[in-house]
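Other chains of the complex are left out, but the ones given are in their true place.
We call the chains A, B and C, going by the order they appear; numbering starts again at 1 in every chain.
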Amino acid sequence: MLHFLLTVIRRDLLLAARRKGDWLTSQFFFIMVVSMFPLGIGPEPEMLRRVAPGVMWVAALLASLLSLSRLFAEDYRDGSLEQMLLSPEPPVLLALGKALAHWLIYGIPLLLIAPVLGLQFGLPADVIGVLMLSLLIGTPVLSLLGGVGAALTLGLRGGGVLLTLLILPLYVPALIFGAGAVDSALAGLGPEANLSLLAAFAVLTLMVAPWVAASALKISIE
Amino acid sequence: MAFSIYKYASPMTFYGLAGKLIPWFAWGAGILTVLGLYIAFFMAPTDFQQGEAYRVIFIHVPAAWMSMFIYIIMAFWSAVGLAWNTRLSFMMSRALAPTGAVFAFLSLWTGALWGKPMWGAWWVWDARLTSSLILFFLYVGIMALWSAIDDRRRSDRAGALLILVGAINVPIIYFSVKWWNTLHQGASVSLMKSPSMASIMLIGMLVLAIAAWFYAIATALTRVRGIILERERQTEWVKELLEKI
Amino acid sequence: MSDTPYLSVHELACARGERTLFSTMNFQLGTGQLLLVQGGNGRGKTSLLRLLCGLAQPLAGEVRWRGQAIGPAREEYHRNMAYIGHVNGIKDDLTPMENLRLSAALAGRDLDEATATQSLVKLGLERCLDLPARVLSFGQRRRVTLAGLMTAGALLWILDEPLTGLDIHGVALVEGLLRDHVTGGGMVVMTTHQPLSLDGVATVPLQVGPLLQPDEV
């Protein structure tokens, strides 16, 4: 059981390591989306500080969406997903493992980049702490829910965008609580309420999403 | 005569039953709408705060209710379908979705119309409005997923999964006014407390709500008949039926 | 015990789209037997094989492993089965060796380096050990998949046109593998459109779909 889960994760990490460019570019996407806003919005510091939490969270969400559309797609196309579903281990572990690997590869680096970008937007240090904490709790949610969407849209025409359509609504609570936490920290209020709602949402997702994703995979592969 | 639920769970019998029910609900919807609109526009008094604009409520509230109810019913049918693999339940949730989407859209649209005079803006990003928008997106997403998958089995089951996952949004819409401080009105109709509205207004709203129910049932039944015919066109009874026409 | 019915199929039916590909199919397969699924293009061979694997669900009927439906017996069944489909199921970014190691790890098997190398060499891939599968030729990629089959150590092989793209030596090699596996007490369900010479192997033919009509010949 645990062995299988770890193997799935290790496998995806290995594959990501082989596609050297890929891994980094997803992070670059994040940086770019965030950096483009000041270009579109204009350079006033006060305004930038105010929009920073929202922009960073939306960018994180888009960056994760973008990479998610490939979560199962390649394995599906080259037949290795089929092979993994034929393993004696339960598919829910497969779905969980893929989502966790996605988080390790695409979520964690966001966490590390976020503070730098936060500084660029003039966020104070304690707010940056809250930002990181909110991303730490929130990004697994993105990977887990995204796994459901990726499994549902597997092999469909236009899967990537359909995925967005299906998953963005489900992401909204994470966005609201996550950006809300940073916002309230910025406004000098405590971020605890929002953070604990976010954490509750994360726990709920962790318990439900892998099962749904596994069923979706089985349905999609038929 | 013993009533058997299993009998009506077969598409063939259900097709006939639905055919008999549709006229009743359709006429009911028509009559109640006329009645409700009469109450709304001729009997209900002008509101002392909001003037005439408040009359949007008669459409807005039933539409908002229905958009949520229909989603819950779809979730119910989806769960049944996934659990027992009953063909009819998937057809039911498919037949309901467009009506639900229409009501969701109507609630957004009337809300926006109303917002302009009330809040001075077509749209504000508060929790209820946002979660209602998400409900609409969910409807659209579900229908998009269905139409993107050709294989009927796969499309039914994938759609059902998505519906179930999205069901969490409905309580969020409902309780959003309680959980967050918002611009939007809190619940004024509740089973627990006595209503805080003028009773004629309440009656008008309820009549229109029932009309919306009837309309939803009538359209869903009509659609489900179409779906049954399409899906069962291989079977003998549909071939016979089509020959008769 | 050459006829213990390990794999059995009961009243199986399969439909794709509007078409029923086959119905009321019944057969049994015991150790030491090879089931050769036959039928022209589009008759439903691949569909049948996917039902047998449990990748697809039948319209009606049941596939059983040692008398138990493969749904409940999934774990047991998949531990004893290996499947090769029309697509190879290997990762383009990994070398043949890494591919073998990975599939072994996912199936929970141990695979020592020597065995893996040996089977790759046996399949004529000695020059490609360090190349990513992406640059291999069509036939070489098929050979990597077959090397995976060799190392899987499964009792039942389900093979969908394993000879696609193989040259004559490759075909001879696969014939050898099949012969060894079946005479050693294994079971095979396979399809192919190419002639096979499997002397001494207990071969059971199975025709899928309607027999060819004269105008189609």
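Here are some notes:
Simple rule for what comes next: contacts are C-beta pairs under 8 Å (C-beta built on N, C-alpha and C of every residue); 3 or more make two chains touch, one makes a residue touch a chain.
Keep in mind it's a predicted model, so treat the numbers as computed, not measured.
Written in terms of the labels on the displayed chains, the full complex in this file has the makeup A x2, B x1, C x2.
The criterion applied here is as follows: only the chains that are shown with their structure count from here on.
Of all chains, C has its CA centroid at the greatest distance from the CA centroid of chain B.
Relative to the centroid of every protein C-alpha atom shown, the closest chain centre, again from C-alpha atoms, is found for A. Chain A and chain C have Cα centroids lying 37 Å from one another.
Centre-to-centre, using mean CA coordinates, chain B is 49 Å away from chain C.
Once the centre of each chain is set as its mean CA position, chain A and chain B turn out to be 32 Å apart. Of all residues in chain A, those that touch two or more other chains are 222.
Shown for chain B are the residues that touch two or more other chains, namely 151, 153. Residues 3-4, 7-8, 10-11, 14-15, 18-19, 77-80, 82-89, 221-222 of chain A touch chain C in their complex.
Touching chain B in their complex are the following residues of chain A: 148, 152-153, 156-158, 162, 165-166, 168-170, 172-173, 176, 208, 212, 215-216, 219-220, 222. For chain B in complex with chain A, the residues that touch the partner chain are 82, 127, 130-131, 134, 137-138, 140-141, 144-145, 148-149, 151, 153-154, 157-158, 161-162, 164-166, 169, 172.
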